[in-house]
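I have placed the structure first, in the form of structure tokens, so that the comments after it can refer back to it.
Note that one protein chain of the assembly has been removed; the remaining protein chains are unaltered in position.
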Amino acid sequence: MQQVVTFGEIMMRLSPPQHLRLGQATSLDVTYGGGDANVAAALAYMGVPAAHVSCFPEHELGQAAAGHFRRLGVDLRHVQYQPGRLGLYFLEVGASLRSSRIVYDRADSAFANLDPAAFNWDEILKDAGWLHWTGITPAISAAAAQATADAIAAARRLGITVSADVNYRRNLWQYGQKAQDVMPPLVAGCDLVVCTEGDADDLFGIKVAEESDHPFVDMSEQLMQRFPQIKRVIATRRKTQSASHERIRGMLYQEGRYYQTPYFDINPVVDRIGGGDSFISGFIYGSQTYDTPEQALAFATAASALKHTIAGDINLVTPAEVEPIMLGNTSGRLLR
Amino acid sequence: MQQVVTFGEIMMRLSPPQHLRLGQATSLDVTYGGGDANVAAALAYMGVPAAHVSCFPEHELGQAAAGHFRRLGVDLRHVQYQPGRLGLYFLEVGASLRSSRIVYDRADSAFANLDPAAFNWDEILKDAGWLHWTGITPAISAAAAQATADAIAAARRLGITVSADVNYRRNLWQYGQKAQDVMPPLVAGCDLVVCTEGDADDLFGIKVAEESDHPFVDMSEQLMQRFPQIKRVIATRRKTQSASHERIRGMLYQEGRYYQTPYFDINPVVDRIGGGDSFISGFIYGSQTYDTPEQALAFATAASALKHTIAGDINLVTPAEVEPIMLGNTSGRLLR
Amino acid sequence: MQQVVTFGEIMMRLSPPQHLRLGQATSLDVTYGGGDANVAAALAYMGVPAAHVSCFPEHELGQAAAGHFRRLGVDLRHVQYQPGRLGLYFLEVGASLRSSRIVYDRADSAFANLDPAAFNWDEILKDAGWLHWTGITPAISAAAAQATADAIAAARRLGITVSADVNYRRNLWQYGQKAQDVMPPLVAGCDLVVCTEGDADDLFGIKVAEESDHPFVDMSEQLMQRFPQIKRVIATRRKTQSASHERIRGMLYQEGRYYQTPYFDINPVVDRIGGGDSFISGFIYGSQTYDTPEQALAFATAASALKHTIAGDINLVTPAEVEPIMLGNTSGRLLR
Amino acid sequence: MQQVVTFGEIMMRLSPPQHLRLGQATSLDVTYGGGDANVAAALAYMGVPAAHVSCFPEHELGQAAAGHFRRLGVDLRHVQYQPGRLGLYFLEVGASLRSSRIVYDRADSAFANLDPAAFNWDEILKDAGWLHWTGITPAISAAAAQATADAIAAARRLGITVSADVNYRRNLWQYGQKAQDVMPPLVAGCDLVVCTEGDADDLFGIKVAEESDHPFVDMSEQLMQRFPQIKRVIATRRKTQSASHERIRGMLYQEGRYYQTPYFDINPVVDRIGGGDSFISGFIYGSQTYDTPEQALAFATAASALKHTIAGDINLVTPAEVEPIMLGNTSGRLLR
Amino acid sequence: MQQVVTFGEIMMRLSPPQHLRLGQATSLDVTYGGGDANVAAALAYMGVPAAHVSCFPEHELGQAAAGHFRRLGVDLRHVQYQPGRLGLYFLEVGASLRSSRIVYDRADSAFANLDPAAFNWDEILKDAGWLHWTGITPAISAAAAQATADAIAAARRLGITVSADVNYRRNLWQYGQKAQDVMPPLVAGCDLVVCTEGDADDLFGIKVAEESDHPFVDMSEQLMQRFPQIKRVIATRRKTQSASHERIRGMLYQEGRYYQTPYFDINPVVDRIGGGDSFISGFIYGSQTYDTPEQALAFATAASALKHTIAGDINLVTPAEVEPIMLGNTSGRLLR
Partner (left out) sequence: MQQVVTFGEIMMRLSPPQHLRLGQATSLDVTYGGGDANVAAALAYMGVPAAHVSCFPEHELGQAAAGHFRRLGVDLRHVQYQPGRLGLYFLEVGASLRSSRIVYDRADSAFANLDPAAFNWDEILKDAGWLHWTGITPAISAAAAQATADAIAAARRLGITVSADVNYRRNLWQYGQKAQDVMPPLVAGCDLVVCTEGDADDLFGIKVAEESDHPFVDMSEQLMQRFPQIKRVIATRRKTQSASHERIRGMLYQEGRYYQTPYFDINPVVDRIGGGDSFISGFIYGSQTYDTPEQALAFATAASALKHTIAGDINLVTPAEVEPIMLGNTSGRLLR
């Protein structure tokens, strides 16, 4: 499989152990993650060549974040180092009817202050077959948005597949531009997007009739009309039972056809952060490995379900582990 | 809201991590709690001025127990320090069909040996609007029972609302007096009690006809007849599925009307100790905040349900966290 | 109750805490276990005199393994010490639809290299009333198989009850002999066996008609015909819902009658390793304590269900804890 | 003793356990501290009424920081809550010839953005007898410097003793004003300062002749000439043997006389953060408790030496623990 | 070597990890120990048959304490189980010039309430060659003192060597009798005692002239005159440098000759609890293994020095580990 390149910020994640609240904790578990980097890392763990492009602070924390992804086999050779801080987020892990909560502390990071001109995207992407980005990245700063645009432009020039998880987070857009202005030209360069009906409405004003029987299909068709480069739209549908019990299904619209998987039941949830990132990484893997859209979608959804049982942001599972789940063998029997 | 004052013993709680049995543990998690103090602490966490009156040993462990509650904003200025030991309890946390178990080691504590004459209750309660105590306190020693009686008498003099969780624990009554003799005059001074049908039978000989359609109502009516000061009786009904899965509903009888909430489902339970304390603290908060008894009861029950997801004896939740649960939004979605 | 003697290897078990994958762990929880030794330890915890015969390496790890079982009251006086290594296994604890996985690292252990001639079984068994072994032991090496045969022969000479968990593990048989040749003469010396339909087919070629209404009965009858010393066949039937949710029932065939228990539901599972060992130890205890086969089977199955809530390989539960479960009281209420 | 009031930022401190480097850590120990707040907390632990004035973010981390100091008995009633982040610092604990290292991440905190006008210093200080601040506070922002000036002015109006630890940290002064301009008018309002020869040179251009036999005395005299309100100058002299082995002595210049203690040897050092804060808190306590400057200085230095054996930023020691050290009994014998 | 039997209380020890103070700890490390039981356990670890006689509470904590010593190979078959609590002690581990501190919580334990008549000492000691007790045991209760007297009497009848660590702890004697009355008849039955000049003065009024060149010799001679059964007196001399740095030497007076070892330097001290117990257990081992008093004393002192590097109350070292230290090889080189 050809190399997949991702671009975006990596943050330190700090979370109290054992469902403690932040105010109870005398130690915090540390890991690192980012919506795009998680995709690269999950693919590398599956054996796919993967590189991540980012900007880290020069100090020890930047090195620690880099090491976390290098350990998993992600190529970081194109990472930029700048003065500044490492973005952080504090995660309180809920249980049952108590929600998990995130306190972000990511303003003014080295990534936000990256130098877009310093990335030579034609060079970076020269061995790549796929570029992936998320809607979080252009939300961070004008510089980050510019670099995203540059990357997409280079990918189009080089004929590389481009995917995006549009992932609209209202609170993130703080630097003076509106998502509704910044995102459309970026999404216009994509072949594949992860997008829910809510995202489509918020970002592109795409409305689905309330009485629609197939809101995802309706949304996808409008999205493809608006952005003709888009060939496939995917998303997961969550039926969140509680903070400890999740049910997800995968959805795909492609070439005029709608596909969906059955619901996968995850109980208990070990860690739901990165569930979406594992879906798209699973789809990238699956769409290049299996013959049918059904299989690609089933692999993606099974991979995402498995992610909910893995601690940390990143889906540390092999294709051999996803495949039985994808085929419905979810009994979790002991393997000796 | 006016200050709430509670009175009772605080113990160190020692429990093996991770569902280990006591004999397996090479370390024990430490926290502090007490049935009445937990009410003060939960109220303080909700922003209600709260003070706790107790008696601690003078040594490091008494200081540690005090610090635990001071951290949460409980006013401890009226605490007495005496020679003696800090009461302890060892908690083994069960799972599924294995029960949690408590080994008490609380005999002869500094609290048991408190000096009732040294508490100036008129002074202690001068800014308070509410006094709360539990049936555990008068069970500990004659001195503790005397201090409870003094506190209630002062509260009545000052026109303060008095509530009690009657909480009958047969094994605790070891100092030569019977609960059936000690409790009635104390309960007679209360405006609100937490009391189950079992408690009412054990303590006051109140029997409910087996064929009763509304045993809680029948019991409450008899209780109010016997103790005319009581205006409201509340309790939770538990349908314990397993040590990891609890279902609770709230019940209230007031002014001739019966109220109940739907069952709240808690799965998994993180920590069920203090579930009752969080119910009464929730009711104290709710009854002074909301307009209707239904709302007060719903808040109390939702607060208690949430408590089951919080480690330790104390309900560390804000009203903003309880309110969605109270309205039935128990999906535990990630909050960013 | 008379002493129960078990024979087999004890391994160090290393597992990442908190559902981490092996590659994520910076520390590994350590315990010790073995299919036969777990039976002795569970019985000792229940107050039954129990001895375990094994072979340990002479170094610190052998001492540590021995100490683990001595702590639980198992008599280890007949253990042999030889040069060599301690067998290990790495256990990754799954959750929900992610399987638990074991990586064995047990080749060439001191146990595999034991000296069968050095065990004086007539001496070892002189105070015993029961000998138990598992199909894992003769799978390890020719020496281990020889010692198993010697033990069974001595037990028969002394008129001691012999039980076996036939427990066929294909991957273990590496030393050049086939289970199908080694096991039959050993099983022929047993009064009681734990055996599933799958084991009976794999080891003894016993087939059950696909359309059979009672495959366990059919298998048991064939097994008893083939090995007339066998008087009772037992097994558990698992309906594994997920790595976190197990349902088990017990089955017994004896004197032409079939017995089964209802399903016990275990959710969440704390640790499912040793579930089978706790079933047979429960049956050994129950069959000597209760009057009826129904009770013995119910005790065994309840004990095994409880084991799933206990960390480590060994069932650390007392008869007083098993009995309520056995009677269907599985609500896991808090015991003060 | 009259209440001591301190003013300044409180940060979360995150440090790898067990001398690990930041890049090795999978969890970070969490505590909270600040140069001025540490003084209030140490005094409260010694039984002195102490209040701290600060500005916290409104979210969970601000609450957690507040709880940490409330637990120790510090009155936080005058704390301001503002939007923004909680300042952080990452501490890598060295050993032997490897230095401890701090990575600060404190820019743009809620404290930096405090509203100076919202503090009513006359009200805040109305029951106080002592105000203490450090040179870190005016370095953070113009608002923080303004509030410091306001506090000092109010203290002078009310006739309260004012002390400062001038503590010049070059890297901190980032908001456009120079320490050399901001600090002199603030120091001019102090009765007592902690100041080394280096600080005096950097901040006030006070030079000591290289050949001076008594550089601390020379510096102190010049400082008092320049700022006639200053009556006492104190400092510690460190002979740092290694990251694990510290030697400190105390120095005091007062009424024309110089005092010094012998060196206290600390080996191993458990935690050297807050060593200076414990010196000034010890001096505040000692100068009001003992009759002579020698005793006050000895108490302060012994308290600081003890701090090096206490984990965290704050000196959790009682006067009864400091006094034997102050008298030279440093043998650390077991106390039963 | 013949079996050694010890008698006394076993307590649970709870200590904060990592030099934390009790008020800082959110977990406490758990172990078990007792002055006499530690001797039995250290001897068992060295391969000497050892039994301990005690009285435990029947509940889980008594079982846990028993398991701790059984793991180490101590024979507990003569232990009594009674209602009551397990004695506890809280240990705060100091560092450098900060002392370690113990908060005892051992009053009213099951051991204090033991039934002396229930021990059949002739049976208990029938295979033993040595009985050891400490002055802590008769300090606990009249019942414990009686059992000690019974044990000594039986040992004398059976011609068994009796040793005691007289270990006077003023605070322990609370049950109405004086150590000065209780101890002499018990010590009169001993062949060997651990006794310092201070103990001899406190317990027996034995004074040593201040100008004595050999206070230990003078004391020993007086002690032997007073108690003619005593043939050997031993003790360690400590030069405590700090809580982290200890220096000890061994002293022996026997047959009119005085022996002493050089000082052993222990820096850092890992755990100094049980240092005296490891000295006497080392002497019991050494005196029966080596030909000369010098060697026995060197072994005992080296064993005690090594104990200071072992966590917990018990000296987990083999003779092969003690011997190089005994010969002065204290370089601690890595052993592969």
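We just call them A, B, C, D and E in the order they show up, numbering each chain from 1.
Going forward, a contact is a pair of C-beta atoms (placed from the backbone, for glycine too) under 8 Å apart; a residue touches a chain by one contact, two chains touch by 3 or more.
Fair warning: this is a prediction, and the values are worked out from it, not measured in the lab.
A.B. asks: Among D:94, D:184 or D:324, which residue is in contact with the omitted chain in the full complex?
C.D. replies: D:94
A.B. asks: Taking the full complex into account, what residues of subunit E touch the chain not shown?
C.D. replies: 17, 264-270, 305-306, 308-312, 316-317, 321, 325, 330-336
A.B. asks: For subunit D, which residues reach the chain that was dropped from this view?
C.D. replies: 18-21, 23-24, 94-102, 104, 169, 171, 240-245, 268, 272-273
A.B. asks: Could you please point out the subunit A residues that touch the chain left off the display?
C.D. replies: 67-68, 70-73
The definition used in the following text is that only the chains that are shown with their structure count from here on.
A.B. asks: Counting residue numbers used by both copies over all numbers at the interface, does the subunit B-subunit E contact come out same (over half shared) or different (under half)?
C.D. replies: Both copies, subunit B as well as subunit E, present the same residues to each other, with over half of the numbers appearing on both sides.
A.B. asks: Taking B-C as the reference interface, identify its repeat among C-E, B-E or A-C, namely the pair sharing over half of the contact pairs by residue number.
C.D. replies: Checking each pair in C-E, B-E or A-C, only one repeats B-C, namely A-C.
A.B. asks: As a quick test, compute the distance in whole Å between the mean CA positions of subunit A and subunit E.
C.D. replies: Centre separation, subunit A to subunit E: 62 Å.
A.B. asks: Report the inter-centroid distance (CA atoms only) between subunit A and subunit B in whole Å.
C.D. replies: Centre separation, subunit A to subunit B: 45 Å.
A.B. asks: Just curious, how far off is subunit D from subunit B if you go by their C-alpha centres, in Å?
C.D. replies: So the centre of subunit B lies 41 Å away from the centre of subunit D.
A.B. asks: Which residues belonging to subunit B are in contact with no fewer than two other chains?
C.D. replies: Only 17, 21, 23, 67, 101, 268 qualify.
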